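The complex appears here without one of its protein chains, the remainder shown in place.
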Amino acid sequence: MSASVSQPRVGVWLIGARGSVATTVVAGCAAVTAGLHPPTGMVTETPPFEDCGLPPLSSLVFGGHDVVDCPLPKRAEALAAGGVLPPGLPAAVAAELTAADREIRPGGPVPGPTGHAPGPEGLITAFASDIRDFTRRCGLARTVVVNVASTEPAPTGGELPASSLYAAAALRAGCPYVDFTPSTGLHHPALAAARAASGLPYAGRDGKTGQTLLRSVLGPMFAQRALTVRAWSGTNLLGGGDGAALADPAAAAAKNAGKERVLADTLGTAPEGEVHIDDVPALGDWKTAWDHIAFDGFLGTRMILQTIWQGCDSALAAPLVLDLARLTARAHEAGLSGPLGELGFYFKDPVGEGPSSLGEQYAALLGFAERLRGGARGAADEPAARRPGEHR
Amino acid sequence: MSASVSQPRVGVWLIGARGSVATTVVAGCAAVTAGLHPPTGMVTETPPFEDCGLPPLSSLVFGGHDVVDCPLPKRAEALAAGGVLPPGLPAAVAAELTAADREIRPGGPVPGPTGHAPGPEGLITAFASDIRDFTRRCGLARTVVVNVASTEPAPTGGELPASSLYAAAALRAGCPYVDFTPSTGLHHPALAAARAASGLPYAGRDGKTGQTLLRSVLGPMFAQRALTVRAWSGTNLLGGGDGAALADPAAAAAKNAGKERVLADTLGTAPEGEVHIDDVPALGDWKTAWDHIAFDGFLGTRMILQTIWQGCDSALAAPLVLDLARLTARAHEAGLSGPLGELGFYFKDPVGEGPSSLGEQYAALLGFAERLRGGARGAADEPAARRPGEHR
Amino acid sequence: MSASVSQPRVGVWLIGARGSVATTVVAGCAAVTAGLHPPTGMVTETPPFEDCGLPPLSSLVFGGHDVVDCPLPKRAEALAAGGVLPPGLPAAVAAELTAADREIRPGGPVPGPTGHAPGPEGLITAFASDIRDFTRRCGLARTVVVNVASTEPAPTGGELPASSLYAAAALRAGCPYVDFTPSTGLHHPALAAARAASGLPYAGRDGKTGQTLLRSVLGPMFAQRALTVRAWSGTNLLGGGDGAALADPAAAAAKNAGKERVLADTLGTAPEGEVHIDDVPALGDWKTAWDHIAFDGFLGTRMILQTIWQGCDSALAAPLVLDLARLTARAHEAGLSGPLGELGFYFKDPVGEGPSSLGEQYAALLGFAERLRGGARGAADEPAARRPGEHR
Partner (left out) sequence: MSASVSQPRVGVWLIGARGSVATTVVAGCAAVTAGLHPPTGMVTETPPFEDCGLPPLSSLVFGGHDVVDCPLPKRAEALAAGGVLPPGLPAAVAAELTAADREIRPGGPVPGPTGHAPGPEGLITAFASDIRDFTRRCGLARTVVVNVASTEPAPTGGELPASSLYAAAALRAGCPYVDFTPSTGLHHPALAAARAASGLPYAGRDGKTGQTLLRSVLGPMFAQRALTVRAWSGTNLLGGGDGAALADPAAAAAKNAGKERVLADTLGTAPEGEVHIDDVPALGDWKTAWDHIAFDGFLGTRMILQTIWQGCDSALAAPLVLDLARLTARAHEAGLSGPLGELGFYFKDPVGEGPSSLGEQYAALLGFAERLRGGARGAADEPAARRPGEHR
């Protein structure tokens, strides 16, 4: 799947472009392109996704917004020291990290020309301009905007949260949008009209990387076997930026809503039990999720299933981000618009309609690949892909 | 789904009729019929199986073979003392236990008329005669034979193992057969011709009640997410008769083959790792299964999933046995024959063709229900069900 | 250790006398006395405690205060149904349960003669009178008061919480006092003077039954091996009354302080990590505690220990309550006074001075037994036991 000379290049604009996930995305894309590592964890590199017209990894160009300054090569070294990236990888892909770093623009409240911070409208304009400049300067066929920033607290006042400013900027720049976090982003009521009018496809929200991934296969198992789940309790321990962000109960609430929705949907009823998210800086980018499921068997016999998931959050998220950027870019090319419900496979709290069990979500994803393949053969002959306006 | 007066009664002939599973089957069927407990764990009592023409629980009549003498009511008391049956249940269903106990005939090497043990042929004849007498005496429309005896070692010599003698007797008595254990049963080469000629439906083998159930949803999860499983190791601790039987490495080998087949089928390749089955009498009928799964994520990052399943084997098995007896009886009524591959949902090592992931097996089971429902509406109008001879 | 005719009888007055722990104490004492069960979990029934002059189990007489009405025999039946007591035990010890039930008096705000609730002083007087009446009526040599009521929130205002009213009543009635909960009890500043003046021995607080018991052996292990604990995180799931009480963050705070003190004391520093206590009614009296310990080995290598403790809280607590009642009664008999620091083996947050590691606490307990044995031989000859006023 190497890029030919004539292959159009596709932009991936990352909100939170200097974070662990973004750094792993950029370094990993380069490493896989160079053949240094197999594409483990990338579903779009498996056989069912051949010939779907997805942009090859080698065609992806990265940029983004961030409020911190640490250059990507340095960030990558820190990740390698923490065991998130293989030792030696930062050096091997230094050129690609440096190239991406040049395309990162300051996010957050940028001071206006008079030294005053601009209002929300000014920020949206500035962000959209950054994205358009990136697309033009790099000669990109299109750019997908993906939010991989730290989870922000659920907004309380009427003001647009930062994630929604970025989402509005994506719309204004005419870019498909993927929300990989539970932050408000495109879902703010104030953006509803612009979102509908944009004719752009979008996907989200909150990447399903660990505990919820498990729940989306275990919940259906209990339901299919007619076993009654009495209580489903969970604790997540994680360090890194996400641990600190989610130690804020307001931010955790957003995340937990997605986790619990999976259970309610797959079990048909919400069981007892809480979910805790603890910030444990000693764990760095590693995450441990313990789940304790008390269920009744025949004649009310009490049984227990426990699961312990120990994963590296960035390494779990990055291949999904690459998948989503490719799928969403292709959906845009194929003229699809609105919520891409078929991508529910990737999310805790999927947009649009769709099943909650992973197996059915995978089937839906395969169907989506088929639809893209149809579109790839020639949109003129085969109008199966939804056009703007005809999306449910 | 109560039985009307005219509802034909259906026999369930249990090999190992005085074991924990059989006792739980008989007591549980009575308890659910009487409304003392909900039918937790019985898939055939969920909405998709309404109107499939399954025999109601109240129409089931139990009998069987066993080599031990302990009466069912006494066995049930022992199970209640061990927490397998609810306290009070044995007393509440004493009549049904006693009735079933009256229909149990001695299994194993029955002495012949001259005091000598009969040969295999004599045993098959005697067993088949027991089953036919039961069917006739109780006025049953049909009888399903289900093997729930302890796992036997893989046979080494040419002689038919006990499980195959019972299976041959089922064929001879014209009864559908379900193998809930990994024992040889109907799969002995010496029975192949009789099995094919019988035109009877059969299902098996080895009920999927715990660790393998989990594996059949977790294996597909790793595969769908393109995560590379490096090693999948497991340890099972169990007491009761099954623990002792499986402490025999030869018996365990039969069981483990099924467990490993699930992984190889769902992952596409067999990972490293062993499975241990330990006899721990202190655990009684309770089973603990620990699985440790080492997998690679993006860029080769090493991650771990562990699961701990603590269940009561009899309580997990019994509702599946009731499901299978009903489904197989209905298949027989509908004129189906040969291996019922659509019942792979229930088994570690399913007969016939079929998927290995639980989600797809559940879909196949729903399709089977649909097929039975079609047959129920009138075989004359809708010849979808396979007739004897036309089965693959 | 059977009671001779002349053996003086000893009272055990339980605050929360109709709770799960109290019911298990009364039923279990009767069952062990009758030889129905071995004294598993009772340290005072092991060889080192022979000849210490402890009151035999058969000499114990139970009574207490509670605010609920459910008779002990009925409560015991409920516990047996939930698997906390063996089936059949409530019937076998019905006489003892009924006898204890007759000695239970209403706790809480008892209405005064004019129909108005009495103030704190009135309640203390009434409670002390109940205890004195019990001692006199039953002809007891002495009575030990033990608080096994649900944990109460940490008091906020200046008012005495209920636990302190009972503790004050114990002092006023001249009874040794054991606080098996983290509630304020005897530790309220307003009781300091009376406590010191009373010359009574007392013990507490907060029985160490599960997660903290483990921590008191694992903390020293890490310290002795010079391994650096980075983070120690824990989640407790429990139903029953304690689960509900501890779901109140204020009550949980009291409990967690004890848990964390053990780590800080044994590790020399408090590691990162939180402790959660979740109310999971589906678990009934069963408690699951998960601990996740991230530690550094040589050269900073990151390692993990996880523990999962699944126990029945009442069954863990009851033998310790019997131990404590016996030891404290004997201490009183021997003329000891003040905080019994040598009983730190039993508590999360021990009174007095003493080590935090279980091994050292056990050694201290053996030393205490030795001291009691000395006292038993004749206080006149061997003045080793501390007399009132000479206690540190």
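First chain written, first letter: the chains are A, B and C, and each begins at residue 1.
By our rule, a contact is a pair of C-beta atoms (placed from the backbone, for glycine too) under 8 Å apart; a residue touches a chain by one contact, two chains touch by 3 or more.
These numbers were taken from a predicted model, which means no experiment stands behind them.
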{"item": "Selected residue (touches chain absent from view) among A:93, A:308 or A:363", "value": "A:308"}
{"item": "Touch with the omitted chain, as defined above, among C:97, C:316 or C:329", "value": "C:316"}
{"item": "Absent-chain interface as seen on subunit C, which is shown", "value": "24, 27-28, 31, 37-43, 45-46, 83-86, 89, 213-214, 217-218, 220-221, 224-228, 296-301, 303-312, 315-316, 318-319, 345, 357-360, 362"}
{"item": "Those residues of subunit B which, in the complete complex, touch the missing chain", "value": "230-231, 233, 235, 237, 271-274, 276, 278, 280-283, 288, 290, 292, 294, 304, 306, 308, 310"}
{"item": "Subunit A, residues in touch with the chain not shown (by the definition above)", "value": "80-81, 83, 87, 308"}
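One rule holds in what follows: only the chains that are shown with their structure count from here on.
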{"item": "Interchain centroid distance [CA atoms averaged], subunit A/subunit C, Å", "value": "51"}
{"item": "Rounded Å distance, subunit A centre to subunit B centre (Cα mean)", "value": "43"}
{"item": "Centre-to-centre distance between subunit C and subunit B (centres being mean Cα positions), rounded to whole Å", "value": "49"}
{"item": "Numbers and ranges of subunit B residues touching at least 2 other chains", "value": "83, 308"}
